[in-house]
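Only a single protein chain was left out; the remaining protein chains are all shown in position.
Moving on, here comes chain A:
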Amino acid sequence: MSDHTWGVLSNQAITAAGVVYFLALLCALVEWSSWLSRAKATAATKELVGAGAPADEAVATDPADDVREYRAALFGRLSLMLTAIAVVCHLVALVARGMAADPNRVPWGNMYEFTISGSFVVAAAYVVLYRRLKLAWMAPWVLGFTVVVLMLAVVGLYEPVAPLTEALNSYWLVIHVIAAIIATGGFTLGGIASAAYLLKSRFPDATLLARVPELEALDRVSYRIHAFAFPVWTFGVLISGPIWAHDAWGSYWNWDPKEVWAFITWVVYAGYLHARATAGWKGKKAAIVALIGLATLWFNFIGINYFSSTSQHSYAAPAAPAVVELISQGASQ
C-alpha cells in the first residue's frame, strides 16, 4: 500500500469510528432513558402506594419494569459492542496514520494526531475496564466526550501527514508520549467519575442520575483510575520526559511552559491523593481537586499550544521550529 492509500484509509477509519461511536452513544442513551423511566416509575409507585406500604414489592411486580430492564440490558450490551467496534476502527486509523508517513512513525506528530490518540485511550480504557470497575453507567459520558473530541479533531485540527521534526525522532519520545497519552486518557476517565460524584452528591435524588452508582462506589472508581494514571504520568513527565529533553535540548528540566504545566498537573493530582486521605477533604473536595487536575491537564494540551510562544514542544507549531527560537536567543546576547 502506498503512503497515500494509508492516509486515505486513516481518514476513512476515523470517520467510521466517529459514526459507530455515535451509534453506540444513541444506544447508551436509550439504555439510560430506560433507567430513567424505571426510576420515575419507582418514584411514582412509591407515591401511589404511600409511605407505609412496602414499595419494593410493588415495584418488583410491575410488569412494565421487566420490559424496561430487558430493554436497558439489551441496549447496554449493544452500546458496548458498538463501542468495541469503534475502538478497533479508531486503532486502525491510528496505525494507518503512522504508516502513511515516510518514514513510518508513531502517530503523534501534531495536535490532530495527539487528539485522536488521546480520545482512543479514553474509549479503549473504558472498554477494558468496563467489567472490572463496572463502568456501564459511564457509557453516555465517555461516548459523548469521544464523539465531540473526534469531531473537533477532524474539523478543527486536521493536518496532512508530515514527517516528525528532528528532535521528535527519538524512542524516548515514543515512550514519553505513550505514557502521557495513557495517563491523559486515564485522568479523563477518572475525571468523569469525579464529575459524576459531584453531581450525584449535589442532586442525590435526581432521576436523571439514577443510573450513576452510589457516592462511595463513584469515589472508589475515581480513586482507582487516578491511582493507575498517576504513576504513569509520573513516569511520563518526571522520568521519560526529562531523559528525552536531556538528549534533545541539553538539559533535563528547562521550565518550559509545557513542562511547568505537566508539573502543575502532577502536583495537583498528588494533592488529590492527599485530599482523599485527609479528614475534611475526603469526598467532595477531593473530587474538586481531581477536576482541577484535569483542567490543568487539558489546558496544558490545548491552552499552552495556543497561548505560549516560548514552548519548545514543537509538535504544537511545526512551522516555527524550536531551533530558530533558540538561535535568536543566542543572537540577543
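Methods note: a residue touches a chain if its C-beta (ideal position, glycine included) is under 8 Å from a C-beta of that chain, and two chains touch if they have at least 3 such contacts; residues count from 1.
Definition applied: contacts and distances are computed from a predicted model.
Per its UniProt entry, the chain excluded from the display bears the name "Cytochrome c biogenesis protein", taken from "3-isopropylmalate dehydratase large subunit", "NADH-quinone oxidoreductase", "Cytochrome c biogenesis protein" or "L-arabinose transport system permease protein AraQ". Note that of A:A13, A:L218 or A:V289, the residue touching the chain absent from this view is A:V289.
For the options A:F22, A:Y130, A:W249 or A:W298, the residue in contact with the chain missing from this view is A:W249. Residue positions on chain A in contact with the hidden chain: 102, 160-163, 165-167, 169-170, 172, 220, 223-224, 227, 230-231, 234-235, 238-239, 242-244, 246-257, 260-261, 263-264, 267-268, 270-271, 274-278, 280-281, 289, 296, 304, 307-310, 319, 321, 323-333, in rising order.
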